[in-house]
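The structure that follows is given in the form of structure tokens.
With one protein chain removed, the remaining protein chains of the complex are shown where they sit.
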Amino acid sequence: MSDHIYKKIELVGTSQTSIEEAVKNAVAKAAESVRNIRWVEIQETRCHVENQKIVYWQVTVKIGFTLDEE
Amino acid sequence: MSDHIYKKIELVGTSQTSIEEAVKNAVAKAAESVRNIRWVEIQETRCHVENQKIVYWQVTVKIGFTLDEE
Amino acid sequence: MSDHIYKKIELVGTSQTSIEEAVKNAVAKAAESVRNIRWVEIQETRCHVENQKIVYWQVTVKIGFTLDEE
Amino acid sequence: MSDHIYKKIELVGTSQTSIEEAVKNAVAKAAESVRNIRWVEIQETRCHVENQKIVYWQVTVKIGFTLDEE
Amino acid sequence: MSDHIYKKIELVGTSQTSIEEAVKNAVAKAAESVRNIRWVEIQETRCHVENQKIVYWQVTVKIGFTLDEE
Amino acid sequence: MSDHIYKKIELVGTSQTSIEEAVKNAVAKAAESVRNIRWVEIQETRCHVENQKIVYWQVTVKIGFTLDEE
Amino acid sequence: MSDHIYKKIELVGTSQTSIEEAVKNAVAKAAESVRNIRWVEIQETRCHVENQKIVYWQVTVKIGFTLDEE
Amino acid sequence: MSDHIYKKIELVGTSQTSIEEAVKNAVAKAAESVRNIRWVEIQETRCHVENQKIVYWQVTVKIGFTLDEE
Amino acid sequence: MSDHIYKKIELVGTSQTSIEEAVKNAVAKAAESVRNIRWVEIQETRCHVENQKIVYWQVTVKIGFTLDEE
Amino acid sequence: MSDHIYKKIELVGTSQTSIEEAVKNAVAKAAESVRNIRWVEIQETRCHVENQKIVYWQVTVKIGFTLDEE
Amino acid sequence: MSDHIYKKIELVGTSQTSIEEAVKNAVAKAAESVRNIRWVEIQETRCHVENQKIVYWQVTVKIGFTLDEE
Partner (left out) sequence: MSDHIYKKIELVGTSQTSIEEAVKNAVAKAAESVRNIRWVEIQETRCHVENQKIVYWQVTVKIGFTLDEE
């Protein structure tokens, strides 16, 4: 009935294995402090390199969640 | 006298009637938790459609407010 | 169960009265030829001017709809 | 017959009521000093907020007009 | 000999497992109605979240194909 | 009297001689299947190179046409 | 010796023959009212179409000139 | 060992003297409420002008910090 | 009481010493011909190099001023 | 102690299996000619399609490395 | 069989006659030092002006070439 309001926060998830895993890690971390996550927007993907190998995938995401019941 | 610092938060306001109403709803929600809102930047406008009609205007906004006295 | 696929088409709706009306006109036109419209993304807003007055609001939109049953 | 040349100027129109009104105000102001306005491109929309309410819609526009007869 | 013409269409592929799978699903759907697909440009990646978990990867793609023999 | 609706499609025209020729080829191809083309927006220009020489100009364009009588 | 200041103005040049000609027409028009033009930045290229043919190339340019002696 | 998660917040620092000072002021303010700041991304620089003089440099920054131990 | 209208002009200020000085020079120049400057938006920063040293900082700015009383 | 300088080069890595593999291939190639790679920024992802199937993932990356000891 | 790797370099070609000629000049220069050029992406077009006339077309291009056999 009432109009919803959503908030977006910006996190950087990291993973040693894949882009998808880095995004999942960011969502899992966000889920510890916000309820009702609804969507993720991938903003940017970078890698950290050591010894000439990729050691971390770093994915910047915006995470949207419903603000109504906060 | 002292230099001010502002913070921006990103919300998505929604409305069944207009873009302006969606923005106002976002500001009203923000006003519940932050004081001293100073400006709004409209980022993106989308609509949710059902039964071939627009049912919600969804407007992503950045809301800027003074941080000094928090 | 199955993964959905959506298609986006790009239209320019026009109206003599408002941005919202121009978007609605674009959706109404799209609804004549595609089923299951789900969302609209507003891309760009321009006006056509004659005799120093705005005579048309021209709003470029992307309209997303489900492709599955086509 | 001859090729036209257009110029664009950038204004910020404001209004206490709506985005459309802010754009119209910018066009009306431009019409005081340039003739033959042909189109408007909306660039950016912001709001000025006081006492936790939106008091002004501020819309940055580019206004295009024919330069030939100036 | 003759110059080729290509067309691009914009789809959103989805998958419960990965970004790559979502793109493949979009291409498979496009292949039902257009021939001679030549390339894909990934535009945007989002996720749909339910119960604090990612349930769909949603990847917007532009799909380019040869128009000559249509 | 009534408000017009336009559609945009995205093509890539190619030519061995010039950017302008590539755009014209795209318009000519579009004219085979859509009526009432009104404008073209040039999006991107690339070249295909073989034996260290440019052999094709590839120009991505959006072509706008009136949808009313479709 | 002294630091220079430049101003940029934004024009749209048109031509029935080529992009280059449209830019030259814009520069020629600007040269009627400003002195000391130094550079041009091409911003956007569009075409006006009638009877399914390109009739005008429309090129938006920013024209930079020295302000010192104005 | 474990994958890190970072959060970015967006502030506007101001200074009467320089861009660098405005950024430092934003970081100092952020340091009052978040620990483990790691990097700053400068987004946008504006100035506030009064009596035809620049009175404030206003620099929008994104500030990234480690979320793990919050 | 009445709604304000602002105009933006685009200048390039230069300085042999710093980015801030280049911006100030642009504002000082603008102040010779427009009244009521209100804000500056920094658009782009470049340097001119001679003999392998930076000799000029060149900063493109948009300068906003109140149009009402012109 | 001393300030570091980094250089970025732009490569396109390809892979028949995944986006991550394409990025790794680009890094491996870069590692043949530059030392001290520090990070990767993913710029653009495209696919090459043959027989209506994706045959190559093509990922444009910027690779950053320390220049000091070259 | 093996996955290819490409490198992009960024040049600015110039010409007194046309945009196309400026691009060709950049490709010819690149061909002196790199083999296996495959494509060109046009990034930006500017003109140098003297005595109120365009004297050079300056076109920034990215040139892509195969790295495998280097």
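By written order: A, B, C, D, E, F, G, H, I, J and K. Residues from 1 in each chain.
Note that in this section a contact is a pair of C-beta atoms (placed from the backbone, for glycine too) under 8 Å apart; a residue touches a chain by one contact, two chains touch by 3 or more.
Values in this document were obtained by computation on a predicted structure and should not be read as measured data.
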Check your understanding: At which residues does subunit K meet the chain that is not included here?
Key -> 9-16, 22, 25-26, 29, 33, 56, 60
Point to revise | Where the missing chain touches subunit H, by residue | key: 18-20, 23-24, 27, 31, 35, 37-42
Revision key, fill the gap. Touching the unshown chain, subunit J contributes residues 3-10, 62, 64, 67
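Here, only the chains that are shown with their structure count from here on.
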Practice item. Would you mind checking the shortest number of contact hops between subunit D and subunit K? Key: 2
Exercise for review: Quickly list, by label, the chains bordering both subunit B and subunit H.
Suggested key: A
Practice item. Give a one-word verdict, same or different, on whether subunit C and subunit F use largely identical residue numbers at their interface, taking over half shared as same. Key: different
Practice item. Check E-F, H-I or F-K against B-H and flag the pair whose interface repeats it, over half of the contact pairs matching by residue number. Key: E-F
Review point. Which integer distance in Å separates the CA centroid of subunit B from that of subunit J?
Key: 38
Check your understanding: For subunit E and subunit K, what's the span in angstrom between their mean Cα positions?
Key -> 30
Check your understanding: Do you know which subunit D residues sit against two or more other chains?
Key -> 9-10, 19
Revision key, fill the gap. Chains touch in the following pairs A-B, A-E, A-H, A-J, B-C, B-D, B-H, C-D, C-E, C-F, D-G, D-I, E-F, E-J, F-G, F-K, G-I, G-K, H-I, J-K
